[in-house]
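The other protein chains are all here in position, but one chain of the complex has been omitted.
Presenting subunit A:
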Amino acid sequence: MNGNWSWDTFSEAFPIVLEGIWITIGLTIACYLFALIFGFVWTFLRRVPFKPFNWVVTWVMEFIRSTPPLVQLFFIFYAWPMVPVVGMALDPFTSAVLGLGIHFSTYIGEVYRSGIDGVDKGQWEASTALNFSTRQKWMKIILPQAIPPTIPMLGNYLIIMFKEVPLASTIGVVGILHMANSYGAQHWAYLEPLTIVAILFLILSYPSAILIKKLEIKMNTRFDKKAVLNGSSKGAVS
């Protein structure tokens, strides 16, 4: 059974590969939630008004972004247990959540930052003038404006992450790639199972991409309800 496409192999491999889909999806969601939450931590740390601290945080983020996620994954899974004192052995799934989650949190943190920086300075000043507390400024005025424009970008990262999750098969997380690989090794047939993997990824990520495109259009037009009457106030941001 080498070289030629066989529908028999295809239909035999399909349910086996599909078994891994829940792990793949589950890992994507777990990594993503981790990155969303940890992204807030980066954003918060970068706003601490103490320059040297900021430099350190920025440098650490840059370091994490500049090393390949695969290397980080290997480090956490293989090297971390050998680190004295703080080191510990983690199972493959947890290692993958930590590794990919931390890697992507640095990007997500940037997305949050761009959202916050995108809010006009006048909004802060108006909320000071109305005597809001710091907490109220964030919750009532700044975040409601900062978050919606970032939703399409956050969605894009979800898809990118979904496509990076097969990296976890290298440390033994049994997702669809891992299932396909082991099927291939057992039956010496890689063409069909790996084609199945590609199809499954396509089926999941393509509609998501369309959905995100739609979201983006919706976000861009969210306050322009009907005609904007004579809104010509020379670059003023209201």
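Quick note on the criterion: a contact is a pair of C-beta atoms (placed from the backbone, for glycine too) under 8 Å apart; a residue touches a chain by one contact, two chains touch by 3 or more; residues count from 1.
Operating definition for what follows: contacts and distances are computed from a predicted model.
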Notebook entry, point to check: The complex has one chain missing from view, so what does its UniProt entry call it, picking from "Ectoine/hydroxyectoine ABC transporter ATP-binding protein EhuA", "Nitrile hydratase accessory protein", "Peroxiredoxin family protein" or "TonB-linked SusC/RagA family outer membrane protein"?
Noted result: "Ectoine/hydroxyectoine ABC transporter ATP-binding protein EhuA"
Item checked: Residue of A:19, A:62, A:91 or A:120 touching the missing chain in the full complex -> A:120
Note to self: Considering the complete complex, identify which of A:11, A:136 or A:220 is in touch with the unshown chain.
What the structure shows: A:136
Margin query: Out of A:58, A:114, A:128 or A:220, which residue would touch the omitted chain in the full complex?
Written below: A:128
Check: Residue-wise, where is subunit A in contact with the chain that is not depicted?
Finding: 120, 122-123, 125-126, 128-134, 136, 140-141, 144-145, 223-234, 236-238
